[in-house]
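Note that one protein chain of the assembly has been removed; the remaining protein chains are unaltered in position.
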Amino acid sequence: MRLELSEDQEFFRETTRRFLESEAPLTRVRELADTAAGFDRGWWLKAGELGWTGLFVPEAHGGGSLSGRPLVDAVIVAEELGRLVAPGPFLPVNVVAAALAASGSDEQRAEVLPRLGTGEMIATWAFAETGSPWDSGGVGLVAEPAGDGFTLTGTKVWVEAAAEADQFLVTARTEDGLTQFLVPAGTDGVVVTPGRSMDLVRRYGSVRFDGAQLPASAVVGDVGGAAADAERQLQIALSLQCAETVGAIDRVFEFTVEYMQERFAFGRPIASFQALKHRVADMLLWVESAKATSDGAAEAIDAGAADAPLLVRAAKAYVGVKSLEILQDCVQLHGGIGVTWEHDLHLYLRRVTVNRAVYGTPEHHQERICRLLEI
Amino acid sequence: MRLELSEDQEFFRETTRRFLESEAPLTRVRELADTAAGFDRGWWLKAGELGWTGLFVPEAHGGGSLSGRPLVDAVIVAEELGRLVAPGPFLPVNVVAAALAASGSDEQRAEVLPRLGTGEMIATWAFAETGSPWDSGGVGLVAEPAGDGFTLTGTKVWVEAAAEADQFLVTARTEDGLTQFLVPAGTDGVVVTPGRSMDLVRRYGSVRFDGAQLPASAVVGDVGGAAADAERQLQIALSLQCAETVGAIDRVFEFTVEYMQERFAFGRPIASFQALKHRVADMLLWVESAKATSDGAAEAIDAGAADAPLLVRAAKAYVGVKSLEILQDCVQLHGGIGVTWEHDLHLYLRRVTVNRAVYGTPEHHQERICRLLEI
Amino acid sequence: MGDEMESLDDFRARARTWLATNMTRRAGAVDAEDLMERSSQMQANLFDAGFAGIAFPREYGGAGLTLEHQEVFAQEAAPYEMPIAYVVSIGMLAPTLLDNGSEVLKKRHLPRMLRGEEVWIQLLSEPSGGSDMAGALTRATRDGDSWVLSGSKIWSSGAFTADYGMCLARTDWDAPKHRGLSMFAVPLQGTPGLTIEPIREANGNAEFCQEFFDDVVLPGENLIGSENAGWSVAQSLLLHERNAVAGVGYGVGLIGGDAEEGETTFGGPTVAELIRLARVRGVSDEGPIRQLIAEAYVQSIVSSQLGQRVMTGMRVGTYKFQWGSLPKLGLGVDVPRLAEIAVAVAGDEGVIWEGDADPAEPSLFLLGCRAVSISGGSNEIQRNIVSERLLGLPREPSFDRDLPFNEVVRNRGKFTGSSA
Partner (left out) sequence: MGDEMESLDDFRARARTWLATNMTRRAGAVDAEDLMERSSQMQANLFDAGFAGIAFPREYGGAGLTLEHQEVFAQEAAPYEMPIAYVVSIGMLAPTLLDNGSEVLKKRHLPRMLRGEEVWIQLLSEPSGGSDMAGALTRATRDGDSWVLSGSKIWSSGAFTADYGMCLARTDWDAPKHRGLSMFAVPLQGTPGLTIEPIREANGNAEFCQEFFDDVVLPGENLIGSENAGWSVAQSLLLHERNAVAGVGYGVGLIGGDAEEGETTFGGPTVAELIRLARVRGVSDEGPIRQLIAEAYVQSIVSSQLGQRVMTGMRVGTYKFQWGSLPKLGLGVDVPRLAEIAVAVAGDEGVIWEGDADPAEPSLFLLGCRAVSISGGSNEIQRNIVSERLLGLPREPSFDRDLPFNEVVRNRGKFTGSSA
């Protein structure tokens, strides 16, 4: 939540916020909870029109960033999505767009990127596997050479928007090392099992590959050379996730402080009780720190800074831990109303808790920080 | 800090407290800081007269407990020592007394126990070694059979009162397993290096065994069968240490709450500020919980309960973590005066921090709890 | 039995024998729903054997023994299923009625309550009030020998099936807030003018209700305590509530289960369940996860030991009944922390599940965990009580205590930080 935005960026934030407020208010989010997909594909086309999914797409393919720093721009949308716990596969589509823009073949780029940009196509990243997820070292899905192409065998889990995806970016292992493939949904031997999550409108599913046959043209980037790509994809995913969580806690903190000023007990607004004021002060410290570290990570990734792998994991560790602490205390400060279905707090608690877990927990990334520091 | 004490125990607590207040007030503790030993052996004889070191000693050897539960009785003294951050090798002497009473040969018992009881002799337990301390698995000091006896080679560290000890109870490893030895100070090949600690009057040293020759009669208990003995000694050490810490935090909490009622700022006693009152409430919860778990551990050990190994480690984990948190917040509540040399707070901070680390950190014992739970 | 009170040892032996013959040992996870259904018969059996209302006088259907006997019974009963349906009615409302009710009310209702034939709940909280129970806006107006009740109460559990609610209402609007309240026994089934609505919680459950009173007529004898002395009745009720939640005082043993085994976690995972979650996820060998599990284990042990300590303190007289606030605060802190531990241990598995499966337990527990830290007197209220009543620190300055309540209501929104 940068304090210095260009005019373009300010306008983009405003447009995004107004669009969400009118087309995806919280009442709509509650309705979408009962749908299979958790979002509406017609609505997603409108999001595409606003430019949400074109930020990583090169201009030649109909996209373009506002500032030349596509992640910093995308973070603006992610923050607004968090503020309204909005639906839609913003994160996975942008991760795949960034991946294809960076390493896709000309054919892949020409075919897929424009359609991701408009919102007509949805793509997601199939990365995690049980056992040692969210880490390239834990990728065990096997891609075996077969004729001109490859055969994929194994199961990916916690794949965001799996049931709605038209394309899967699959991180697999060949003898040469990590290799990524772009796999259309519906390919023979690709079985999607839809799943639900604690979040009302976010779906994660598993994708099983039963010896699915892929042509050589499905490879994204170099065979055996995808480790750096996967790391960059994970960084982008973490950064957008942190930004979304930051948007969520910023909004929750805002309405909690408002509520405390309106709510009277013992003849005083509860905001006048020093014990509560001091907790609110600590929370402002955490919210502002979360904004600072989330922004810092996005800038470092866009700049390809050497410490980006560390900074984005520091952001995830900090934001993941503090966001849940903030949500818990904001529920407490609301009292009884805060644990009802009718109040919106639980929508935020759900989103923030899912974000804490997915793409690696704070504990996981703190361990990764130690490895990066060569401890 | 049991709420139900027998009359004998109440009297014992009173006598102990009065003795400490007159013979080891904090002014005296500050003087002792500059001495090599950190305590006075003449004073220790008086402590022996009060019965501090006879609780685990059988009546036949001049000792006796008050209640038939020697650890519960010893905990009373440990708590009082903590309240006044008092000097003296209470913990190691009692650990060795308990060990000899349980497993010592008739000769060892007859020779050593009466003199530990009177205070004329000081004994300590040499257990920890660098690498994997405070765990039987980490004992690497080798006892090799040599003639009728054994040769000891290796180094023990963080041995309490090492430089003052007349006898060392040494936990070593033979081919048959753990074996303990009673080794007089001054034995050839036994080299003591005195050390200092953060605590003003508590000393820990290292003891090197350069092929020290010991007769078979030095063995305590069975050759190769000391694992259970060592575990029981560790339990007693942890229990007494927790009790001492509980005494310390109880006293600190007491004088902090008093100070808050006397200290005025902004026209009010600082005890009237709700943010501080709520922190004090949390601290009372921790202090009372620490008392409860410390007492629970002592009772379980005395009773030889099956869950004693778990309960004493739960106590150490809880007391170790919360005691430091309490001390830190009590310093904060005192403000500037709390960080001065002249104020007694740092004496308690020192004691509590040393106790957190020695005989295994909370992190160490939480890991041990997992192993005991067979996770 | 003669006039001499049964010794604790004799009582323990009798309880042990009776329990072994008449009650069912718990095996594995408790099926709360099933247990609720069987509660009625179990409570009747307990009552008939003299193990319900152990510390209640015999003239009101109790066993005429002491809280120490109740503690003994709790120890013996820990391995057995207990009728959890009556924790509120017998653990909180019955002692409040015993302390404050008229002879007529006590003689009529207490035996039924103890036998489980009649269930009472509390009606204290209001939508506008939160923790400030004395700020009640529900109104009771005298009409001849009767009272007419109007307003709304919230956060009561089980109002759909309960027989009576103990309801705090304002009977004098010119008196200061604490001095114009009265407590009433309100029949809940088929009462004209009374509407009960369920409240849906964040985790999807509907344990709680809101009640709307639209000129509900109550007979004069339903007044509990004196007119305008309702606040002292409410304080007595709040005290028994804290103690029952914390499992001390009259509440000892009512919830059942063995706290040392981590079995009373207010719907959260036991240590065994945390271990299972870690194994499912394949992280049970990771040091940081093991620390979290050990923390939960330590906390469950310490929480149980603290409860025992406070109970002992009350028994020997070192601690006043107010000390129940301490374990209550402990639970209010520990239960939400346990929820955090559960989601951290479970990772992705705790927040994502297959399409048709039930929601993951850690996610549901996290959504519901703050009931413990808010209801029964929030953590903040407990911290006030602990600091002011247990430790004697100065009370919060009051800005509404001495004003006529009418004026307090008019003043809302005009807080300046000056007291009355």
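We call the chains A, B and C, going by the order they appear; numbering starts again at 1 in every chain.
Operating definition for what follows: a residue touches a chain if its C-beta (ideal position, glycine included) is under 8 Å from a C-beta of that chain, and two chains touch if they have at least 3 such contacts.
Computed from a predicted structure; not experimentally measured.
S.K.: Specify the residue from the set B:A99, B:L113, B:V358 or B:I375 that touches the hidden chain.
M.R.: Only one of B:A99, B:L113, B:V358 or B:I375 touches the chain omitted from view, namely B:V358.
S.K.: Specify the residue from the set B:G140, B:G177, B:G195 or B:G224 that touches the hidden chain.
M.R.: B:G195
S.K.: Of A:L214, A:A265 or A:L311, which residue touches the hidden chain?
M.R.: Of all options in A:L214, A:A265 or A:L311, contact with the hidden chain holds for A:L311.
S.K.: For the chain that's not shown, point to the residue among B:L100, B:A128 or B:I375 touching it.
M.R.: Of the candidates B:L100, B:A128 or B:I375, B:A128 is in touch with the missing chain.
S.K.: So that we can see where the missing chain sits, which residues of chain C does it touch?
M.R.: The missing chain touches chain C at positions 286-288, 290-291, 394-399, 415, 417-419.
S.K.: Residue by residue, what part of chain B touches the chain that was omitted?
M.R.: 128, 130-133, 157-158, 193-199, 204-206, 263-270, 272-273, 275-276, 324, 328, 331-332, 335-336, 338-343, 345-346, 349-350, 353-354, 356-358, 361-364, 366-367
S.K.: Please output the residues of chain A touching the missing chain, sorted low to high.
M.R.: Against the left-out chain, chain A lists 3-4, 257, 260-261, 268-269, 271-272, 274, 277-278, 280-282, 284-285, 288-289, 291-293, 295-296, 307, 310-311, 314, 317-318, 363, 366-367, 369-370, 373, 375.
One rule holds for everything that comes next: only the chains that are shown with their structure count from here on.
S.K.: Roughly how many whole angstrom separate the Cα centroids of chain A and chain C?
M.R.: From the centre of chain A to the centre of chain C is 41 Å.
S.K.: What residues in chain A touch two or more of the other chains?
M.R.: Where chain A meets two or more other chains at a single residue, that happens at 273, 275.
S.K.: In chain C, which residues are in touch with two or more of the other chains?
M.R.: Where chain C meets two or more other chains at a single residue, that happens at 380, 383, 396.
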